[in-house]
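Below are the structure tokens for one structure; questions will follow.
Our next item is chain A:
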Amino acid sequence: MLLYASVLLIVIGLYGLLTNRNVIKIILSLNVLEIGLNIFIITVGFLDLEEAIAPIITLQQRASVIVVDPLPQALVLTAIVIGVGTTAIGLSLAKKMYDKYHTFNLDEMGEE
Partner candidate 1 sequence: MSIVLLIAVPLFFAFLGIILKKAAPYFLLLVSFFNVLALGFISQGAIVIGGYSSFYGIQLVLNSYSLIGLYVVNTLFFVIVAINCFKHKKLSPILLISLAGLNGLLLTNDLFNLFVFMEIAGISAYLITTTTKDPKSTFNYLVLGTIGSSFYLLGLIILYAMFGVLNIRILGNIIEGVVTNKAAVALPFLFIFIGLGVETKLLPFNSWVKGILGKSNALTGPLVGAVYASAFAFVFGNLLRYLFVFSESLLLIVSILLVATILIGEAMAYASTKVREILLFSSIAQAGVAVLVFALGYYTWGTILIALNGFSKLILYLVVNIAVDQVKSDELSALKGLFVNNKLIGAGFSVATLSILGLPIFAGFIVKMNILVAMANTPKFFFVGVILLASLIEGIYFIKLLINFWFEQDQAPRVKYSYVVIYVTLVIALLITVFGVYLEPLNSIHSTLNLVKGVVMHG
Partner candidate 2 sequence: MMINILIGFGVALFGFVLQTSLGGINRKIIGRLQKRYGPKWYQEFLDIFKLLSKRAISHGWLFDFGVIMALGGIIATATFMPVTNSIVAFPNYDNFFIFVYLIAVGMLGMAMSASGSGNPYASIGVMRALTTMLAYEVPFMIVILTIIKLTGTSSITGIAEFQQLAGNNWFMIALPLGFIVSFMALMGMLGKKPFETYIAPAEIASGPMVEYGGKQLGMLFIMHEITVFIEVSLFVHLFLGGAENILIFLLKYAAVYTLVNLISNVYGRFKIDQVVKFFYKWPLLLAIVQAVIAVYLGWVI
């Protein structure tokens, strides 16, 4: 279920990228895409193990508990951080573009 949701988000993100000309909306679409990706990464760890719990080391170590693959979760953390960084730069560029062209619409900025 989660997998489909993530794929749906990715597709929505791509659709947004394909259709939008507004800088802010493009950044939003990118974010949607990234969220979809992140969820996808998480689901990778869960795939076969529906009842597994998060891989957090607690005080009581129980051998019987099934832990999901911790790696994707670590990856997601990194990916989120990177995504934030990109979004930040994107937004600052958007501001610069607004300063220069007084619009957020790429079409209205004109080619060259």
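On the choice of candidates, all candidates are chains of the complex that A comes from, given by their letters.
Operating definition for what follows: a contact is a pair of C-beta atoms (placed from the backbone, for glycine too) under 8 Å apart; a residue touches a chain by one contact, two chains touch by 3 or more; residues count from 1.
Everything numeric in this text was worked out from a predicted model, so none of it was measured.
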- Task: Quickly now, which of 1 or 2 touches chain A in the complex? Give its number.
- Result: 1
- How about chain A: which of its residues touch candidate 1 in the complex? 10, 17, 23, 26, 30, 33-34, 37, 40-41, 44, 47, 69, 71-72, 75, 78-79, 82, 85-86, 89-90, 93-94, 96-97, 100-101, 106, 109
